[in-house]
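Below you'll find the structure I mean.
Removed: one protein chain of the complex. Kept in place: all other protein chains.
A and B are the chain letters, set down in written order, and residue numbers restart from 1 in every chain.
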Amino acid sequence: MPPETVLSLRRLSKEFPTHRAVTDVSLEVPRGAFFSLLGPSGCGKTTVLRMIAGFETPTSGEVWLNGQPIDALPPYQRNVNTVFQSYALFPHLTVQGNIEFGLKKGSDAINRVNEVLKQVRLEGKASRRPSELSGGERQRVALARAIVLQPEVLLLDEPLSALDPQLRKQVRSELRDLQRRVGVTFLFVTHDQEEALSMSDQIAVMNAGALEQVGTPREIYCKPRTRFVADFLGAMNWIDGIGVRPEAVSITPQGRKATVASAVYLGSFCQIQMILENGEAILAQVAPGVSFQPGQAVCVSWNSEDECRL
Amino acid sequence: MKLRTTFIAPAAILMAITVLAPLAIIVVYSLLTRGAYGGVELPWTIENFTRIWDPVYGIIFLRSFWIAAVATALCLALGFPLAMFIARSGPRKNLYLSLVILPFWTSFLIRTYAWMFLLRDTGIVNTALQALRIIREPLPLLYNDGAVILGLVYGFLPFMVLPLYATLERLDPSLLEAAADLGSRPWQVLVRVTLPLCTPGIRAGAILVFVPCLGTYLTSDLLGGSKTVLIGNLVQNQFTASRDWPFGAALSLVLMAVAMVLLFAVRNRGEELL
Partner (left out) sequence: MRRGLAVYAAGAYAFLHVPLLILAVFSFNSSRFAVWQGFSLQWYRAVAADSNLIEASVNSLEIAIAATLAATVLGTLAAYGLWKRGSAWLSGSMYLSLVTPEIVTGASLLALFQWIFRFAHLRLGMHTVILAHVGFSLAYVVVVVLARLRSFDRTLEEAALDLGATEFGAFHRVTLPYLAPAIAAAAMLAFTVSIDDYVITSLVAGVDSQTLPMVIYAMARRGVNPALNAVSTLVVFGLGMLIMLSERLRRT
C-alpha cells in the first residue's frame, strides 16, 4: 500500500436482511486529504462510514487503517472519530464536558480542550450546555470533540445538512480551512454535489451500493465515466450519445438549428431550453444580456473539448 | 365557555365529595379529642400531633421509612436491567413489556398471598430445602421485615420498570454510539451517558414505588405478622380496633405531608401528569 494512504477499504460489502447496502467498495484515502463520499440518499455512503467507524460489521471485505486491519476492533478501540449528522452532543454535559469526554484525565487535557476551542472559535462558551447553543455552534462542538482526540481519520456524516442554507456556504469554507490547519484526514459524506465539489481534494461517487467513479472534482465533473456520474454532478445534455454541459453550449450565428422552447432569467445567467431539428431537447446557460422568445429560431454550438464521451 | 364547564362540573363535584370533604373532616378530627365510645368530641387539642413524637411511634415511622427505602432501592436495582433489556429487545418490545405488566394487572392481594404460600414453614421453599437436606428445621421466612420487603418489591416492580423503560426508549441511540466512538467501553457508556440521562425516569419510578410502600397496609399485614407494625397498620388500627379517630386522623395527615414533601422535592420540571 502506498505510504501516503491512511485509510484503505478493500472490497467492502454489507448485506442486510432486507437489501444489499454496499457492494464491493474499494478505496484508498490519502493522508491529509479532504475526501468526499458523494451520492444520493440510500446509495450506501453512510453504511460505508459506519463500517469504518465500527458500528456495522462488513459482510465481506476489510478496512485497513495505517497499514493495520481494524474491522475486528470495536469502535472505542479504533483511532477514527465521527461527527454525527445530529451531532449527538451529550445534553447532560457542558461544551467543556463534551469535548473532554474522550480524553484521559490530566492537566494536558485542559490545555488540549482550550486549544481546540480556539481552533473552532468557541472560546468563552466552554461552560454552556448544548441546548443553549445555535445549530452552527453545536456543529463546531461536535467537531471539536472529535478533533481533540487527534484521530487518524475524521468521519463526517452530512454535518452541514442540519444547518440553514445561508449558514451552510459560510461553514463550508470554514470547515475546509480548519481541515487544512489541523491537517487531519477528513472523510466527508454528503448528497450535495456543490458541497463535494467546493470542498474536496478527491471525490468518490456512489450509487446503489457501488462505487461509480473516484477522482478530483475537475475529473469527476468534466470527465465523468458513467452516465450516472455525469447526470448527478450537474445538468448534462445528451445529444446523439455525446454529453455537453449547458454552460458549454453557446447560441451562435452558425451551428445546429434549434427552436427556443423557454427562456428563464436567473439574475447572473439565463437558462434557455431549446428543441433541436431531430427533436432532442438541449439546455444552454448563457449571459443575461440578450433575451430570447419562445418560438425563436436560433443556432447552437460548442467546443469539441467540452464533449463528454463515455 | 359553557361546554367546558359542563364537562368539568360532574368530576369536580365528585372530587369535592370523595376527596376534599373527607380530607377536611380528617383535618377537623385530628384536632378533636377521642370520645368515650369512639367517635370524636370537643375539646380542640393538638395532643394528637404531639403524641406522635413519642419514641414508640418514632420507631414505627423510621421502620416504615427504612422498609420503603430498601424496597425502592431493590426495585431500582432489579428493574433497571430489566427495563434496559426490554428497551433493546427490538421488535418483541411490546411482548416483553406486557409480560411485566400482566401480573401487575391481576390482583395485588393474590400476589401477596402467593408469597405467604411459598414462604411459610410448610411451604415450597422450606420443603424443598429440607428435601435437599440443606436445612433440617424450616426457616422462619415469613412474618418478618424481609418478607415484607420481598412482597413490596414483588408488588411494585412493574411501577419501577415502566417509567425506566419509557426514558430508556426515548434515549437517542446516536448518543451511545458517540460515546463508544470517543473511546468509552460499554460499562463506561452505561455509567457516563445512559444513567445520567435516565435520571427523570429513575426519579419517577422511585416516587411511584416509595410513596405507596411508605403507606403500605396489606403487605405488612399478611407477610409481616404481628411483629411488623408500619404506619399503614397503625393508622388502620386507630380507625378500627382502637377507635381513636383523632389520633388516626393526625397520623394520616403526617403521612400525607411526608408524601407530598417528597413528591415536591423530586418533581420533574416540564412534564406534569395532570
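Criterion: contacts are C-beta pairs under 8 Å (C-beta built on N, C-alpha and C of every residue); 3 or more make two chains touch, one makes a residue touch a chain.
Worth saying up front: this structure is predicted, and the values here are computed from it rather than measured.
*Asks:* Which displayed chains does the hidden chain touch?
*Replies:* Looking at the complete complex, the unshown chain comes into contact with B.
*Asks:* Where the complex has a chain not shown, which of B:I46, B:V191 or B:L263 is the residue touching it?
*Replies:* Reading the full complex, the residue touching the unseen chain is B:L263.
*Asks:* For chain B, which residues lie in contact with the unshown chain of the complex?
*Replies:* 1, 3-5, 7-8, 10-12, 14-23, 25-26, 29, 78, 81-82, 84-86, 88, 96, 98-100, 102-103, 105-118, 120, 122-124, 126-127, 154, 157, 186-187, 211-212, 214-215, 217-218, 222, 232, 235-236, 239-240, 245, 248-249, 252, 255-256, 259-260, 263, 273-274
We take it that only the chains that are shown with their structure count from here on.
*Asks:* Please report how many Å separate the Cα centroid of chain A from that of chain B, as a whole number.
*Replies:* About 56 Å separates the centre of chain A from that of chain B.
*Asks:* Would you tell me which residues of chain B are touching chain A in their complex?
*Replies:* 172, 174-175, 177-185, 192-193, 196-197
*Asks:* Per the contact definition, I'd like the list of chain A residues that touch chain B in the complex.
*Replies:* Residue list for chain A touching chain B: 53-55, 74-76, 81-82, 84, 86, 88, 90-92, 101-102, 145-146, 149.
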